[in-house]
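Take this structure first; my questions come after.
One protein chain is absent from this view; the other protein chains keep their places.
Order of writing sets the chain letters: A, B and C. Residues in each chain are counted from 1.
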Amino acid sequence: MSELSVKNLHVFRGERHLLRGLGFEVPAGCCLQVVGANGTGKTTLLRVLAGLLEPESLELTFRGQRIPPRDPDYHANLSYLGHDPALKSDFTSAENVSFNVGLRRRVASEDVQSALIRVGAAKFSDRPVRALSAGQRRRVALASLWLTGASLWLLDEPATNLDVAGQGLVASLIQEHLADGGLVMAATHQDLGLPPNQCATLEIGARGVSA
Amino acid sequence: MNWTWFHRLGSPPHIYRIAGTLTPWFAWPAGLLIAAALYGGLVLAPPDYQQGEGFRILYVHAPSAWLAVMIYGVMASAAAVGLIWRMKVAHAVAASCAGVGAWFTAVSLLTGMLWGKPMWGTYWVWDPRLTAQLILLFLYLGYMGLRAGIDDLGRADKASAVLAIVGVVNIPIIRYSVEWWNSIHQAPSVMKMDRPSMPFDMLAPLLMMLLGFTLYFAAVMLVRLRAEILRRERTASWIREVLR
Amino acid sequence: MTEFFAMGGYAVFLWPAYLVTLIAIVANVLIARRAHDGAKQEARRRFDLEDEGSTT
Partner (left out) sequence: MTAIRTSTIAAAWLVLERDLRLAVRRPAQLIQPLVFFAVVTLLFPLGYTPELGKLRAIAPGVLWVAALLASMLALESLFREDAADGTLEQFVVSGQPLVGLMAAKTLAHWLLTGLPLTLMAPLLGIALGVPVVAMPGILVALMLGTITLSLIGAVGAGLTLGVRRGGVLLSLLTLPLAVPVLIFGARATELAILGESQIGPLYLLSALAVLGITLAPLAAAAAVRIGLE
């Protein structure tokens, strides 16, 4: 039985009927890679599933329950990583992570440190984020993602601005998350090095219908 | 109890057709009523013992003022229906109301000023009702400004709907506060006339004019509604037959 | 007839008030009509575009 299933997803963006009747299922412990040319609706799909964008129509089922994409419990179980890493530039990375995670669950400062170490951001954890490079900020965002421990990950181009080592980090975080029985939907062209039974691909073509 | 009639209300092609057939049924009676009320108000009704012939401005001022407030109410309720049941047609109705409402708020202000001049010697008098209408005009302009400021039609509908609802909650508060403000400063009040204990031959034209204006608004709104529906339905197939 | 138009000396206020109202009534009818015709034209243009799009 699938953890997450989407049926009859229609989305309009201004004039364009971007997603037409999209439908797919993601079993537990599996990563669905969303691929397609730019502007075909990858980001739109993730934002709709995160409840940030209201679709024309959608039948979303999570853990066997039919819910609206703005259901608070559903949100508590998901993490959305968008284009911007959601960090306040006047705060240090540690302060940012403890706020972003603390908004959802109780978190101790040791956990924050271990998260920053896990993503290799420990060395610059006390400098304000303003002084960090885009790649370093992306790592800090990954620290919050990893520490929150939500079961559903919605990742939009998670490896942008990351060097090769960073891309390896993303792949290992995803593999670790899937091993815990988590779920990932990632809009990325990167090869995540996942065995075929753990990874499916959703191609959004020009007509916006699932391939 | 299935709400088929309610869902049919929500289906754009259905509403587009109904709007088309209803428009003349509103337009013609409106025209007749306004004409009759004009004749009644300008010719038959006796002059006011205090304001003489000048009081006849009432026959255009009061209906415009009524329209200004009534339209905002229609706009806000359509916006609420649009937000709660996610009906695009309801947002289209709200969008069709704003322009007409702003126009007639301006008319009620201008006619109020033209009435104030002979009565009080100055064009603008801080009469509570005139002041409240002025603020209502700013609410309309704010609504239209917000709609114009957002490119995506769907988002503009929803954002302006929230503003319309916040606005309609505030209108009675603004009216009360302006009346309260007027009472503590004993400022002059022009509009003693519109709580009419008027004789019937004065009152009848006014009521006819009010109804005529309301029907007129309905007719104009329905035409704009058809335009708004076409803008929102974009490439829906039913539009092809309509265009033929 | 002329004393009718004089309106007991209030003519200079009364008739402009009625004129303003008339302007608003006529203007809104024109605006509504133009908006509807414009929307129809726009829809027609979009359909022609779409027909071209799918045929080429």
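Basically, contacts are C-beta pairs under 8 Å (C-beta built on N, C-alpha and C of every residue); 3 or more make two chains touch, one makes a residue touch a chain.
Since the model is a prediction, treat every value here as computed from it, not as a measurement.
Within the entire complex, contacts from the absent chain reach the displayed chains A, B.
Touch with the chain omitted from the figure is made, among A:73, A:126 or A:191, by A:73.
For the chain missing from the display, the contacting residue among B:18, B:42 or B:150 is B:150, taking the whole complex into account. Contact with the undisplayed chain is limited, among B:22, B:44, B:162 or B:243, to B:162. Residues touching the missing chain, restricted to subunit A, are 50-54, 70, 72-80, 82-91, 95, 99-100, 102-106, 149 (touch as defined at the top). Residues of subunit B that touch the chain left out of view are 83, 135, 138-139, 141-142, 145-146, 149-150, 152, 154-155, 158-159, 162-163, 165-167, 169-170, 173-174, 176-178, 180-181, 184.
Just so we're on the same page, only the chains that are shown with their structure count from here on.
Among the chains present, the centre nearest to the common Cα mean is that of B. Distance between chain centres (mean CA atoms), subunit A to subunit C: 51 Å. With centres taken as mean Cα positions, subunit C sits 16 Å from subunit B.
Note: centroid distance subunit A to subunit B, computed from Cα atoms, is 48 Å.
Contact residues of subunit B toward subunit A in the complex are 151-154, 234-235. Residues of subunit B that touch subunit C in their complex: 42-43, 47, 52-54, 56-57, 60-61, 64, 99-100, 103-104, 106-107, 110-111, 114-115, 117-118, 216, 220-221, 223-224, 226-228, 230-231, 233-235, 239-240, 242-243. Chain contact summary for the complex, subunit C toward subunit B: residues 4, 7-10, 13-14, 16-18, 20-21, 24-25, 27-29, 31-33, 35-36, 38-40, 42-44, 46-47, 50.
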